[in-house]
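Apart from one protein chain that is not included, each protein chain of the complex appears where it belongs.
Labels A, B and C are assigned to the chains in the order they are written; within every chain, residues are numbered from 1.
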Amino acid sequence: MAELTYRSAVAHGIAQEMRRDPSLVMLGEDIGPAGGVFKTTVGLWDEFGPERVRDTPISEQAILGAAMGAAMTGIPVVAEIMFSDFLPVCFDILSNEIAKARYMSNGQLAMPLVVRCANGSGVRFGAQHSQSLENWCMMVPGLKVVAPSTPVDMVGLMAAAIRDPDPVVLFEHKSLMASKGEVPDGEVLDTLGTARTVRPGTDVTIVALALMVPRALEAAEILAQEGISAEVIDLRSLVPLDMASILESVRRTSRLVTVEENPQLCGWGAEIASIVAHEGFWDLDGPVLRVTTPHVPLPAADVLEDEAVPSVDRIVDTIRANWD
Amino acid sequence: MAELTYRSAVAHGIAQEMRRDPSLVMLGEDIGPAGGVFKTTVGLWDEFGPERVRDTPISEQAILGAAMGAAMTGIPVVAEIMFSDFLPVCFDILSNEIAKARYMSNGQLAMPLVVRCANGSGVRFGAQHSQSLENWCMMVPGLKVVAPSTPVDMVGLMAAAIRDPDPVVLFEHKSLMASKGEVPDGEVLDTLGTARTVRPGTDVTIVALALMVPRALEAAEILAQEGISAEVIDLRSLVPLDMASILESVRRTSRLVTVEENPQLCGWGAEIASIVAHEGFWDLDGPVLRVTTPHVPLPAADVLEDEAVPSVDRIVDTIRANWD
Amino acid sequence: MPENHYADRPPRTPPPLNAANADLNIDREVRLQLYRRLQELRQVGNRLHELFFQNLVRGTSHLSLGMEAVSAGFGAAMRNDDYSLATYRGHAHTLSRGASMEGVIAELLGRDNGLMRGKGGSMHLVDVENGMLGSYGIVGSNLPIANGAAWSAQLRGSGQVTVCFFGDGGANIGAFHEALNLAAVWELPVVFVCENNLYMEYTPIDLVTAVEHPAASRASAYGLEEIVIDGNDVDEVYTCAQRVIERARAGAGPSLVEAITYRLGGHSRADMAKYRPEAEVEAWQGHDAIELYHRRLLSLGVGEAELTAVATDVAAQVNAATDAAKAGPPPPLEEVHTQVFADGGSSWRN
Partner (left out) sequence: MPENHYADRPPRTPPPLNAANADLNIDREVRLQLYRRLQELRQVGNRLHELFFQNLVRGTSHLSLGMEAVSAGFGAAMRNDDYSLATYRGHAHTLSRGASMEGVIAELLGRDNGLMRGKGGSMHLVDVENGMLGSYGIVGSNLPIANGAAWSAQLRGSGQVTVCFFGDGGANIGAFHEALNLAAVWELPVVFVCENNLYMEYTPIDLVTAVEHPAASRASAYGLEEIVIDGNDVDEVYTCAQRVIERARAGAGPSLVEAITYRLGGHSRADMAKYRPEAEVEAWQGHDAIELYHRRLLSLGVGEAELTAVATDVAAQVNAATDAAKAGPPPPLEEVHTQVFADGGSSWRN
C-alpha cells in the first residue's frame, strides 16, 4: 500500500501497463521530458524513452490520427489531449473515425487505444479550459467513457482502459489532481462499466461522477443529520453504463438524483433519468432530480465559477426542497 | 400560396431574407453556381452574385471562422456545412468560439449567424453522411437549434433564425428534401422555440422532430384505429425548447413518448424525458418511453439503415407493448 | 442556374504526353499486369455506373473513371503487406490491392457478401487482409490516420510503407497540414498521393486554392521535394511510386506526390459533370489512361490480340463478380447491432 495523489496515479497506471506490454506507446503535447502540463506523465519518458513516449506538435488531429492508425495496425496507444476542451479540434477523428472504424469495417479493424484528457472545473481557467465533456463522448456510438474519482480507481481503470480492445476516453479531473488515496502494491486492474456504491442509504439514490462524488458524499453527510439517508453511487464509467446498480438502488430508495458537472442539456444525467423514468418508473416515489451546471459557458472569476458548478450546498438544497 | 418542396424552401427562405437585408451574406462549399450539392441554394448566386454567395475551399474551420468573424463585426451570415456529419471537423469554432463569444466577452460580441447543414438518414450514405446530430448542438450552451419538418416551417424558421441575433444551427433533413407543402405568398416569418401540435390526442403525447414527425403521425393514425389517441408534437426547435407545450400536453395525456433519430445516448429525448420525469412526474400514469436509433453508427445497406432508424412500426409497437 | 456553369472558363488541358516514358525500364510482364489492372478498374467502374442507373446501388458511388492509372501504378509498386488509405473515392484503390471484385460490388449493392456485409457502403471500403486500411468519407481524415499506420510500421520495424490517397480539394483542409508536418518530423514511412482531378465536387480547384498545385506547391512547407506527375500515364506513376515507396522503406521519410488526372464522369451518383468546359473534357478524353497505355504497349510490340484477350478476360471476371454479387442476400437485420465493440456486439449497459 502506498499513498498516491490522483495526479501521480495517472503515471502509475500507465507505467504499470507499459511495463506489462512493451508494445504500448504514448503521444501528446509536452508529455515527454516536461512530464505533462498537469505533471500526470512525470517519469514515463525517463523510464520508457522517447520512442515510446512521444512529444508532438500542437496538432490534435495528427495526434488522434496517429493513435488510430497505430492502434488499428496492432500497436496499442495512449494519446493525450491536454484539456478535454480541445476535443472539438479533433472531434472528427474521435467521433467519425476512431469510434466507427470497427463497425464500418465489420470488425476488420480493432481499436485498442485510450484518449486521456484533463477535464472539469475549479481552476478558474474560463470557458475554454474548464468544461466537463463526458457526455460529448458518451453520445458517440463506439466510444467507451471513464472518469475515475480516486487514485486507486485511476490506476485500475487506466489499466482496464488500456487493456480494453475498444477505444476508451478517460477523463482526469483537474480539481482532483492533488487529492490522495491508498493504492495497493502490485498490479491493480479494475473493470470498466462498474459503478461503486460509496455510501449506502435508504431514502434517495445520488448518482455522481468524478469531482461530484466527494461533493455528493459531503451532501449525504449533511442530509443524514437531517434524517435523510442518501445512497451515493460513483458511476466511474459512462460507457459501459452500470444501469443495473442504479436501478437496483432506486428499487430500494425510490428516489433518484443525478449530480452532473456538465451544463444541463443532454448531460449523462438526462440519459440515466430517462432510463429510470422508463424501467424504474414504478419504483419511483417522487420526481427525478438533476443537479447540473446551468446551461451556460463557464465563467472564469472564482466566485462565478463556484456559483455555476454544483456545490455541496446546492445538492443538499435541491434534495431538501423536493423532500416531502 | 405556392407549393414548394422542402429543398426549394431552403433557398426561398434565404432569398426572402437576402432581399430584406442587403448586408446578409452566405458561404459554403459548392453553394454558388452549383446551387449546393442538395440543390438547396439554387438561384441564390444568380440573384445575389458572387460577393454575397461565396464558394469556399474544403475548409470547414475556415468557413465557420469567417462566418463568426463577419457576424461579430456587423455582417449577418448564413454558413453552410454540407453535411452535419462534418460539424466535428469545425466543432471547436462552433462549440468553443461561436457559442461562447458573447458570454466570455460579457456581451461585447454579437453573433448573428446561421449554420445550415443537411442532416439525417434515409439515403444509404453510411455512418459518416447520415447522422442526426441535433443533440450535439443542443448540448452546447450558447447555440440555438432548429430542425423544420415542412416547407413552410423551413421558410419561416429560416427567416427567424437569420433574424435572430444569436447563433442558430439549422438542420435540413435529407430525406425530406423532396417532400412538398404550401407556402403562403409574401413574407413568411416564424418564431424560434415554439413547438406545434400537429395532431391532437388524449392518451399519449408523442414528441418528434424532422423526419420523425411524419412517422409519428402515421403511427398515431394506426394507433387511433386500435383505440389509442396519440397527440403528436412537432418540436421544431430544440433551443429554445418549448417545454411548456410538452408539459401541458402530458398533463392531459399522462404519457410521454419521444421519437429520436439520433443514437440513444444523450439524445434530446433524454433531456425532455428527464424534465418531464421531474416537473411532470405527478402527471405521469406510466413509464416515459423513448424510441431512438440504437446506439450504433449507422449502417449503409438499405435494409440495415431501415432497421436502425425508428420506423412507423417501431413507434406503434413500442407504444402498444407498453399499453395497459 | 445553367448546368454548365463553368463552361466558359479556359479549359485546363492535360500535360503533354511524355514519350520518353515508353523507355522507362519496366518489365514487359509488369506492363501487362498494369494494363490488366487498368482494365479491371475501368470495367468495374463502368459496371458500378450501370448498376447505379439500374437503381441497384442504393446509396452513392464515387467512381474513379479516368483516374485509374494512379491506383494501378501505386498498387503495382506496393509490397503485399504495405498499407493503403483512400477517400470515399476508394473503389480503385481497394481493387488495386487485390480485393475481391464480388466483395466490392456486393458492398455497393448492400448485400451480405459485401466486403463489410453492407455495414460500410460505397464510401468506406476496407480490406485489411489486402492491406487496404479503409476509405474515409470525411475529406482530409485519412492523412493523419495514415501517419499512425506508418508509425506503427516504424515501431514494429516491419518495413511496411503506407500510401495515402486524397483529392486536390483535400489539400486545403487542416488535417492535411497537421499530417504532413508530423510525418516529416517523425520521418514516417508514408507516401501522400494527391489525385488532382482539377475539381472538388463541382467547383474548380483553382478558384479556391492559393497556389497552382494544391499539394505539391506546399511540399516545401514540410521540407519535402515538389513532385508533380502525369497521373494518367501509368508508367510514370509506377516509376514514381517505386521511387518514393523505396525511399520510405529505406527510412528516408515521407513523400508528397501530386498526380494530375481527371474524372471522365461526375463527382458521384447521377452527376453528369456538365459544369466543365467541353473543350476540357474532350482534351482529357484524348489523354485517357487506358487508351494511352494501349497505344504505348502496341508501340512497344505487344500485339493487339494479346491486349484484347486481357480486356475480354477481365470482362468475364467482372460479369462473374457482378452475378455473384447480385446473388448475395441482404445482410441479416441483426447485423445492425454487431461489431460496434470488440466483443462483437453493441451493448453499452448492463
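Keep this in mind: a residue touches a chain if its C-beta (ideal position, glycine included) is under 8 Å from a C-beta of that chain, and two chains touch if they have at least 3 such contacts.
Only a predicted model underlies this, so the values are computations on that prediction, with no experimental measurement involved.
Looking at the complex as a whole, the chain kept out of the display touches A, B, C. Considering B:L4, B:A34 or B:M68, the position touching the chain not shown turns out to be B:M68 (whole complex).
Looking at chain A, the residues touching the absent chain are 29-30, 32-35, 37, 42-43, 45-46, 55-61, 85-86, 89, 123-129, 265, 294-297, 299-304, 307-308.
In the full complex, chain B makes contact with the omitted chain through residues 23, 25, 51, 54, 56-57, 59-62, 64-75, 77, 92-93, 96-97, 101-110, 141-142, 144, 164-166, 193, 239-244, 275.
The set of chain C residues touching the chain not shown comprises 172-178, 180-181, 184-185, 207-211, 217-218, 220-224.
In this section, only the chains that are shown with their structure count from here on.
Comparing chain C-alpha centroids with the centroid of the full set of protein C-alpha atoms picks out B as the closest.
The distance from the centre of chain A to the centre of chain C, with each centre set as the mean of the Cα atoms, comes to 40 Å.
Centre-to-centre spacing of chain B and chain C amounts to 35 Å, using the average Cα coordinate of each chain. In this assembly, the C-alpha centroid of chain A lies 30 Å from the C-alpha centroid of chain B.
Chain A has residues 92, 96, 103-104, 141-142, 239 in contact with two or more other chains.
Touching of two or more other chains is recorded for residues 117, 119-120, 124, 136-138, 174, 340, 346, 348 of chain C.
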